[in-house]
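Please read the structure below before turning to the comments.
For this view, one protein chain was removed and the others were kept in their places.
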Amino acid sequence: METETIKKSLTEREETQTDVAQIVSINRVSFADKLRAYMKRPFSFALLILVLIAAAVTVGAVAYVVLYALIQGIPHLKPSLFAWEWTTLNQSMLPALINTLLLAFFALLIAVPIGVFAAIFMVEYAKSTNAFVKIVRMAAETLAGIPSIVYGLFGMIFFVKLFGWGYCLLSGICTMAIMILPLIMRTTEEALKAVPDSFREGSFALGAGKLRTIFVIILPSAMPGIISGVILGLGRVVGETAALLYTAGSTCRVLGLMGDSRTLAVHMYLLANEGLHVGEAWATGVVLILLVVLINGLAEFVGNKLKKEYN
Amino acid sequence: MKKILMAILCVALACGIGAAAVGCGGNNGGENGEGSSAGQILLYTREDGSGTRDAFIELVGLEEMTDNAAVCNGTNVVLTSVGGAKGAIGYISLGSLNDTVKAVKIGGVEATAENIINDTYKLSRPFNVAYKAATLESNDTLKDFMQFISSKEGQKVIVDYGCVSETEDTAPAYVKPATAPTSEVKIGGSTSVGPLMEKLVEAYCKASGVASTKFTITQNGSGAGMTGAGDGSFDLGMASRAVKDDELAKGLTAKEIALDGIAIIVNKENTIDNLTLEQLKKIYNEEYSNWSELGA
Partner (left out) sequence: MAEEAVRKKVKGDWKETAMKALFIVAAAAFIAALLVICAFIFVQSVPALKEVGVFEFLFSDKWNPGKGEFGIATMIVGSCYVTAGALVIGVPIGFLTAIFMARYCPRPLYRVLKPMTNILAGIPSIVYGYFGLRVIVPFIRDNFGGYGQSILACSIVLGVMILPTIISVSENSLRAVPKSYYEGALALGATKERAIFCTEVPAAKSGIMTSIILGLGRVIGETMAVVMICGNQTRFPDSILDGVRTLTANVVLEMSYVEMGSVHESALIATAAVLFVFILIITLLIALIRKSSR
């Protein structure tokens, strides 16, 4: 008897379970159902198609640009393009590459402290209603919007001529430093804001001063965000042509800070300009793209690390 | 709200249709193009201030360049455009000529070095360098380098580059100085002369044993080169045109280092082989608008 009732209740339960499954399957929409629903609302369907087309166009554009550059450039990538010494025969890009890295390093050396300190002031010290803060924010936004050619002209008037530095790496470095300042500040600001307030409160509660809190607690926590900003700035410097043409010069040798220097993007421009070394120019373009993609990938990676840590 | 949405949608639709049209157009494009633009003359010129343009206008005798010609910011852009467009005509430095385009004869004379030397090919311009006499005296490297340029070895570099040397056979051989010069030389100016100057500096450093790091070459245009040589920011200025009188008045000494031909180039499919200067002038005056008027 008892086993009977148990069995019965079990089958009952099974039945109810199958019922639930049936309900789910009623709710499931097959592809045909979707299509039928869309046919009733052609406007929605048209929108869906448009969205898909737009996404396809975007993917197509990326693929086309990148593949075209690779196809044009890769056949011309030769070991001689990476020779230590540049000559008119090998058109080596290595000196330009070294100059690019030098320029980026020193530009960051100037821009990062100023940008980070300014961001610290904006986030940790100032109240957002402060008029000074508003002006600084407005200035940073305007600086971020100024086209690079205007920076180039400014660098030429200010560093090259007024300071009498001439066309040299230093003029290029200072111009680039101003150009990436707003980028560094903005990313740092965001990274600082992402640090939870409990970190600050905890630090204060343990008796740390404001400065100690900033340098020992907040900055290390915000480091991934700051670094990703720095790397983005690096990418911008590496890809810049117009501004450097008027400030850093065009000699393809590593001549130090006061020397006339050519960076990679300018190298590509000059190689192609007279129509004499177009193949080498595309090869340089490939290296340039790879470099920038690498740098951006690094920024993405570091940025994601930040997100994981706080979410 | 709905109206805004409708507006957005309309734009989006237009974009979608446009994208589709572009996508479809890609397949049958080649045939359409031939009919529509085969005979029309497409004018390509260089930017205002370019040495190549100045020389071209002067030699052809144009009073004014038409506003309708496409302005290219470099030899490469002219080459690529003319190489791709059937009705195109443009002009470039002879040294940059390659087989993607066709150079036409001017008055029946082909654009070659010999014809430029014996003055039958009229379209040529000097490559100039300019310096201050005082700089030449105080800068021993520059002095030696100038000697090298006018020497047999220097002129050979110029010929190998594709430029024309009038003195290749008569020039004296370069004599290496007893003590190697030590000064640094800053060269700046024309982007057309730049690649040639790079070759010259390289050959000079090999011949004299001077370290190549003593030289910097800034390619920032003829105008900037002449101004720089005048105010002392460059030791040697390069210009791909004649040095102007007001530049000479600032105390510059000009020296012609080579002759560069200007090649008139057309698309390879163009049947025109020969043009006169007069025709060229009329083409760039827009008196002709179609190649058929020129017998193509």
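First chain written, first letter: the chains are A and B, and each begins at residue 1.
One rule holds in what follows: contacts are C-beta pairs under 8 Å (C-beta built on N, C-alpha and C of every residue); 3 or more make two chains touch, one makes a residue touch a chain.
Just so we're clear, the structure is a prediction, and the values are computed from it rather than from any experiment.
Student: Hey, which of B:Gly84, B:Pro172 or B:Gly209 is the one touching the hidden chain?
Tutor: Per the contact definition at the top, the residue touching the missing chain is B:Gly84.
Student: Please identify which residue in B:Ser208, B:Thr227 or B:Asn270 touches the non-displayed chain.
Tutor: B:Thr227
Student: Any idea which of A:Leu52, A:Ile74 or A:Met258 touches the chain not displayed?
Tutor: A:Leu52
Student: Among A:Leu109, A:Val150, A:Val216 or A:Met258, which residue is in touch with the absent chain?
Tutor: Residue touching the absent chain, from the options given: A:Val150.
Student: I need the residue numbers on chain B that touch the omitted chain, in ascending order.
Tutor: 1, 5, 8-9, 11-12, 14-16, 18-19, 25-26, 29-30, 32-33, 36-37, 40, 42, 47-50, 67-74, 77, 80-81, 84-85, 191, 220-224, 226-227, 231
Student: Which residue numbers on chain A touch the omitted chain?
Tutor: Its contact residues with the unshown chain are 37-38, 41, 43-45, 47-48, 50-55, 57-59, 61-66, 68-69, 72, 113-118, 120-122, 125-126, 132-133, 135-136, 138-143, 145-151, 153-154, 156-158, 161, 178, 181-182, 185, 201, 204-205, 209-211, 235, 238-242, 245-246, 265, 268-269, 272, 281-282, 285, 288-289, 292-293, 295-297, 300.
Following the convention adopted for this analysis, only the chains that are shown with their structure count from here on.
Student: Would you mind pulling out the distance in Å between where the CA atoms of chain A average out and where those of chain B do?
Tutor: Centre separation, chain A to chain B: 38 Å.
Student: Over in the complex, which chain A residues touch chain B? Could you list them?
Tutor: Checking each residue of chain A against chain B gives 46-47, 49-50, 53-54, 57, 87-88, 166-167, 245-246, 249-251, 253, 255, 259-260, 270, 272-276, 278.
Student: Per the contact definition, I'd like the list of chain B residues that touch chain A in the complex.
Tutor: These residues of chain B touch chain A: 9, 12-13, 15-16, 19-20, 74-76, 78-80, 92-93, 95-96, 98, 186, 188, 191-192, 194-195, 198-199, 202, 212-213, 215-220, 233.
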